[in-house]
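Take this structure, written in structure tokens, and hold onto it; I'll ask about it next.
Every protein chain except one is present and positioned as in the full complex.
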Amino acid sequence: MFLRNCWYVAAWDYELIDGRLITRTLLDDHVLLYRGDNGQVVALHDRCPHRGALLSKGRREGDSVRCMYHGLRFDATGHCTQIPGQDMIPPKLRVRSYPVVERNHLVWIWMGDAAAADPSQIVDFPYLSDPRWKGIPDYLHYDANYLLIMDNLSDFAHLAFVHTKTLGGSEEYAFVTKPVAIERLERGFRVERWHMGSDAPPFHRKVIPDKTAKVDRRNIANMYIPGIFYMETMFGPAGQGADQGNLQGARQYRNCQFMTPETGRTTHFFWAYLNDFEGDDVNISRSLHASLIEGFMEDKAIIERQQVTLDEDPTFQMLAIAADAPLAHFRRVLGKLIDAETAGTHSQAAAAKVAQTQSDKPKQAQAGTAPG
Amino acid sequence: MFLRNCWYVAAWDYELIDGRLITRTLLDDHVLLYRGDNGQVVALHDRCPHRGALLSKGRREGDSVRCMYHGLRFDATGHCTQIPGQDMIPPKLRVRSYPVVERNHLVWIWMGDAAAADPSQIVDFPYLSDPRWKGIPDYLHYDANYLLIMDNLSDFAHLAFVHTKTLGGSEEYAFVTKPVAIERLERGFRVERWHMGSDAPPFHRKVIPDKTAKVDRRNIANMYIPGIFYMETMFGPAGQGADQGNLQGARQYRNCQFMTPETGRTTHFFWAYLNDFEGDDVNISRSLHASLIEGFMEDKAIIERQQVTLDEDPTFQMLAIAADAPLAHFRRVLGKLIDAETAGTHSQAAAAKVAQTQSDKPKQAQAGTAPG
Partner (left out) sequence: MFLRNCWYVAAWDYELIDGRLITRTLLDDHVLLYRGDNGQVVALHDRCPHRGALLSKGRREGDSVRCMYHGLRFDATGHCTQIPGQDMIPPKLRVRSYPVVERNHLVWIWMGDAAAADPSQIVDFPYLSDPRWKGIPDYLHYDANYLLIMDNLSDFAHLAFVHTKTLGGSEEYAFVTKPVAIERLERGFRVERWHMGSDAPPFHRKVIPDKTAKVDRRNIANMYIPGIFYMETMFGPAGQGADQGNLQGARQYRNCQFMTPETGRTTHFFWAYLNDFEGDDVNISRSLHASLIEGFMEDKAIIERQQVTLDEDPTFQMLAIAADAPLAHFRRVLGKLIDAETAGTHSQAAAAKVAQTQSDKPKQAQAGTAPG
């Protein structure tokens, strides 16, 4: 069960260069994505309504796409505009189209009721278009439900044990540091955690000149519905008063991660890890990119095995510890939104049923029976 | 749900050389096939009734087969004729045998009620034994229901888009040509389609001396229950009046394809593509064989993906276009035959139940309890 009336990241813009057709399963729907000649990104259900062939195996023609099984052509709104060898086009021969918005190199898609799609609800991450922040956007695929990844991100304590030699730095982190603030938001939460006078963690140590100097480290994570993670990380010289606002000589990172459900047990994971200090040294981005993938792989092994555990025993009830408070809040907020949406769909369906009963609409032709 | 009381192709005869045992799943039954010393092809359920071992992993002995788990031997009718170390053979220790007919290099099998098996119902394709027609018989395996392959064959329009560069020749074919006749048969249909003054399609161009001469092309397809496709193809010199009966200088093909269900979502595909003009140049058969496989692979990719689409969403209702009329007729006829067979089986089962209640037959020994 997914929240459908919200924006999900469907792709990075670089995936749609040169007008190519890509297919991506989102919330269990197969979606065809391409940029038409007019520059707009098109999102259509990736299934020809005639015989079910994939439109993504077809051919783009301007802003349209032609199915290469029997040659039917569909425009950007999903209407069929040509059937070779047949003049009349049945109006019901159409595919679903999805609202799409492009912003800061991300392609956002609305998988629910198109009439409700409001671009102002997109939670923006402007650093992706800001030349002061450098980094390499990328993608990972997870064999796990997206919420297991959100759970993982919600608790900094796992840095100590999972990422000791990559992103974390020491097991001490779990024992001596605590969140200084956990703020419950209407559609997510914010957590802030400091580690004073610590060694620089391995991923950071690789890209700074002084490998041994102690640092004061601050992580601020913001997590939003449905599966968005934004983190601001700051490393200041130890003891200089970064926690009092003195950021001189500090190095900062901006990290975005977008968990978009592919299915109930697989996830698209779009991410970028930006820094504000590489200047002309592009190798810093490259090193950070490699370090983050190394760390993500550590998470991935655990999270994908969690999914297997839940597949094997769906009755398994996890037991919470104190550090799970943000996670619990997030799941509660999301659950309420899904419940509300489901209730709305049911009342809409009921209303539609009444309307249909009262109308004189002729019955639609049966599928499988040929008109001619 | 398959039609069982009809003939299916089970194998090419060349597969049974040298008395070897082959196993093939047909309509969800595992079937053992072999040629006995007496020259007759034997078809038995490929499962020893004792402990379920595969008889196809056993050893042929004359017209019989011996299970190589505990040594039980079965004759060509499926009766057990030896149990090592045991004198008495329980009569119920037998395997099902299936009626088989060999004709024109094809092994036909009857998967239904053996008493109803009538060889005169086989729809023959005598070209396979006619020395004027040359070609290489072959086999493909499909991960798709056999009817999706029949659907594909029923509409020549797909030649234009799927096979443009192999069997088709141009997208024009879909726009400018139409069937000149669609004949509904009691157990199938016949479609005829002409393309006048066209370029020779690639597969044909490769095997003729004059690559640029225009041709008049005629395809006549006959499709029969349960999954039989026979096509006659003629290429005559353009404008000479082939459509008036002048076939001088024409080159012809005879194509047979047999779709036998392996399971509900996989299919055995037996085929041959014969020509009447190669004379002593066997490379013509070889080139045609390669061209056809190239074309079949184009179909296979689409059809197997259709199967996945239906697996994923069994509620998907395809929408018909005008060109689907033959397909719709075929499915309607087949559906009626299956319904009739199912109804017959039920009434037979009911009758059998009455008979059994009235008899004094002793109870059969329970499986798993040893007699000695």
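As written, the chain order gives the labels A and B, with residue 1 at the start of each chain.
The criterion applied here is as follows: a residue touches a chain if its C-beta (ideal position, glycine included) is under 8 Å from a C-beta of that chain, and two chains touch if they have at least 3 such contacts.
The structure displayed is predicted, hence computed values, not measured ones.
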item	value
Residue touching the undisplayed chain, where the options are A:M88, A:A114, A:V180 or A:A328	A:A328
Residue touching the undisplayed chain, where the options are A:A213, A:L310 or A:L337	A:L310
Which residue of B:G39, B:G85, B:P209 or B:G279 touches the chain not shown here	B:G85
Footprint left on chain A by the chain that the document does not show	151, 155, 157-158, 160-162, 171, 174-175, 177-178, 301-302, 305-306, 309-310, 316-325, 327-328, 331
For chain B, residues in touch with the removed chain	47, 49-54, 57, 67-72, 83-86, 90, 92-93, 365, 367-372
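Note that only the chains that are shown with their structure count from here on.
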item	value
Cα-centroid distance, chain A relative to chain B, in whole angstrom	47
